[in-house]
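A quick write-up on the structure given underneath.
The complex appears here minus one protein chain, its other protein chains still in place.
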Amino acid sequence: MFRHVSTGITRKKLLTGAATIIVGAVAVATQPNPAQATEELNALVWCDHTDPALLAPFEEKYDVKVNLKEYEGTGAGLSIIEQSRPGDWDVFVIDGVDVHRAVDMGLLAEIPADALPTSDIFPEVVMAENNVVDGKTYAVTEKFGYNTISFDKTKVDPKDMEDMSVIWSDKYTGRIAVYDYYLPVIGLVGLGLGIDTADLGTDDMPAIKEKLFAMKKVAKQVGEVVSSQTALATGEVDILVGGGEWITAVLSEDKPNLDWIIPKQGALRWAQSIGVMKDSAKPDLALKFVQYILSPEGQSKLATSSCYWGMPANAKAGEHLNDAQKAALRWNDQAGYLKNSQLYPIPDENLDAQMQDAWVEMLQQ
Amino acid sequence: MISSRFSKVISWAYLIALYGFIFLPVIVLVLFSFQDGRLPVPPFNGATLKWYGEVFADNRLMAALGNSLMVAIGSSLVACVLGFCAAYGLARFVLPASRLQRGILIAPMTVSYLIIALGLLSTFNWIGISLSLWTVGIGHVVINLPLCFAIIYASMGDHQKNIERAARDLGAKEWQVMTQVTAPMLMPSILAAFFLSVTFSWDEFIIAFLLSRFDVTLPVEIWSLLRSGLNPKTNAIGSVVFLFSIALLLVLELLVFRRTAKK
């Protein structure tokens, strides 16, 4: 491309050429952003909150720009906070089971109980034992769903999916994908072994590890949200371990064959909570954001957000969802699912390290 | 000797096969950006421009595009100026330990971007500098400075030295010599360095990923797009970037390099 050229050049033309490009580029770069707002709110979130359709109504109403940083896994989220300065973050979305950890670290501020639509939230997911510490509410459940087994019902025998052991049996060798998040999948493997997530301890790790490795042996791939979706949607695999409505609902229009089930041993329930950071310089605005997310409108948009779908915590969100969306979320079957599902394991520092090591070891098999 | 016709056929067949390999992903990318449906894999359901509409309606993507341009041009300008000055200093003056100095300046080229990014991240954390597009820019200058320095240094020959000396004898000050004599003479390599830097910075992922916070560059935004759902929108933005780059390349080719070559 860059041919060697003689030095006798028309400097002016060169410079005008370069200048035109630079000026043009800078003009594009500095073009006023339509979302140019007076105030900013910084939120540390899971990826479902980054959907513009979710944020736009709030941003417009309060003339605020919501800055988002996504993370995956509580450990990563907490470490981002630790590397920041106090006051950097206003809103924090965190796994419901980890709210206590955040409160113990002094990260979250108390939310006045009357600011939240607690009576509208499905009673099973209020999760006061997680969100409330010493009688003070620090966070509120915003969305939930299940990590279980998703599959293509035209390609596998749905009967096989009723038993968790299918994930490490060799019947579907090379046709299984595993969701790349250690907590829920280790929890599922535990359930398959008859261990409740709440009882999972270091003693169980050898047995779990063995099954993890067996699972890896028959799996085609281990991937995050999108590569798992891609694999299911393109027929690369027929079964997704750790999947659920959150991964199939978003594909329901294009891939009606995708289904999910809670095996007889049960499944894992995930629940996200949202709270206001204690050191936030804009606690009022942050609270307004939490309230917006918990409002029926915010809830319906969060439930059907582009990254992944999930049941809204607020029952009134149903008014804003159409029938197809509700069907994809299995709105009417929740009672049964809630009964058969358990929360994520809550490992201490040591167990967490062991789980992560086991996970990387499994990947490296 | 093997018959030349035979070897000719083999050559052309090889050429076509490799061009096929090189262009395969690009063609598939562009083709399925028009896919009518959510899945950018066969079968091709028919053409739609819907995904392009979505790309241009996506504020975050467009903001990221702007950020990328800003970082690429800004960091390349800094890298070029620093690289040019250093090349001038080292090529025109006798300095102690000049070999060591050249070595230090070139060193970042031999280190993986990931390591540069991690080093900067640890250091910024340690000092307490928050991440932003500025930190990304700093990182991009680090990777582009050796490139600019090497390209410009290599093009500083002795025949320009005489012209510079003449200018100096005529009473030009050092900075005048540098900006009005040396820089114009070396403009082709300076521009080459600049545009190469822009290309690298524009497409760089890992440094931009680790050193940015809210405002991100295009590759980082595409990465999170990829992580947030499979759809032909990713194909569309990829195609847009490709066409945009080709257009820029053409403009350069016609406006700058072709013209300079003819003179």
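Order of writing sets the chain letters: A and B. Residues in each chain are counted from 1.
Going forward, a residue touches a chain if its C-beta (ideal position, glycine included) is under 8 Å from a C-beta of that chain, and two chains touch if they have at least 3 such contacts.
The rule is short, and it goes like this: contacts and distances are computed from a predicted model.
**Q** Could you tell me which of "Peptidase", "Cytochrome bd-I ubiquinol oxidase subunit 2 apoprotein", "Spermidine/putrescine ABC transporter permease" or "SNF2-like protein" is the UniProt name of the chain missing from the displayed complex?
**A** The chain we cannot see is recorded in UniProt as "Spermidine/putrescine ABC transporter permease".
**Q** Check each of A:Glu110, A:Asp160, A:Glu236 or A:Asp259 against the chain that is not shown and name the one that touches it.
**A** A:Glu236
**Q** For the full complex, which residue in B:Phe34, B:Tyr52, B:Tyr88 or B:Phe194 touches the chain that was left out?
**A** B:Tyr88
**Q** What does the interface between chain B and the hidden chain look like in terms of residue numbers?
**A** 1-2, 8, 11-12, 14-15, 18-19, 21-26, 28-29, 32, 40-43, 82-83, 85-86, 88-90, 92-95, 101, 104-105, 107-108, 110-116, 118-120, 122-123, 125-126, 138-139, 141-142, 145-146, 149, 174, 199, 203, 205-206, 210, 218-219, 222-223, 226, 234-235, 237-238, 241-242, 245-246, 249
**Q** Just checking the interface: what residues of chain A touch the absent partner chain?
**A** Chain A touches the missing chain through residues 1, 3, 71-73, 75-76, 78-80, 82-83, 174, 180, 182, 220-223, 227, 230-231, 234-236, 349, 353, 356-357, 360-361, 363-364.
One rule holds in what follows: only the chains that are shown with their structure count from here on.
**Q** Distance from the CA centroid of chain A to that of chain B, rounded to the nearest Å?
**A** About 34 Å, centre to centre.
**Q** Can you list the residues on chain B that touch chain A in the complex?
**A** Touching chain A: residues 37-39, 41, 58-60, 63, 65-67, 69-70, 73, 125, 128, 130, 160, 184-188, 191-192, 194-196, 213-214, 224, 226-230, 248-249, 251-253, 255-257, 259-261, 263 of chain B.
**Q** In the complex formed with chain B, which residues of chain A make contact?
**A** 1-11, 13-14, 17-18, 21-22, 25-26, 28-31, 33-35, 42, 47, 50, 52, 67-70, 83-85, 88, 224-226, 229-230, 233-234, 250-251, 253-255, 306-307
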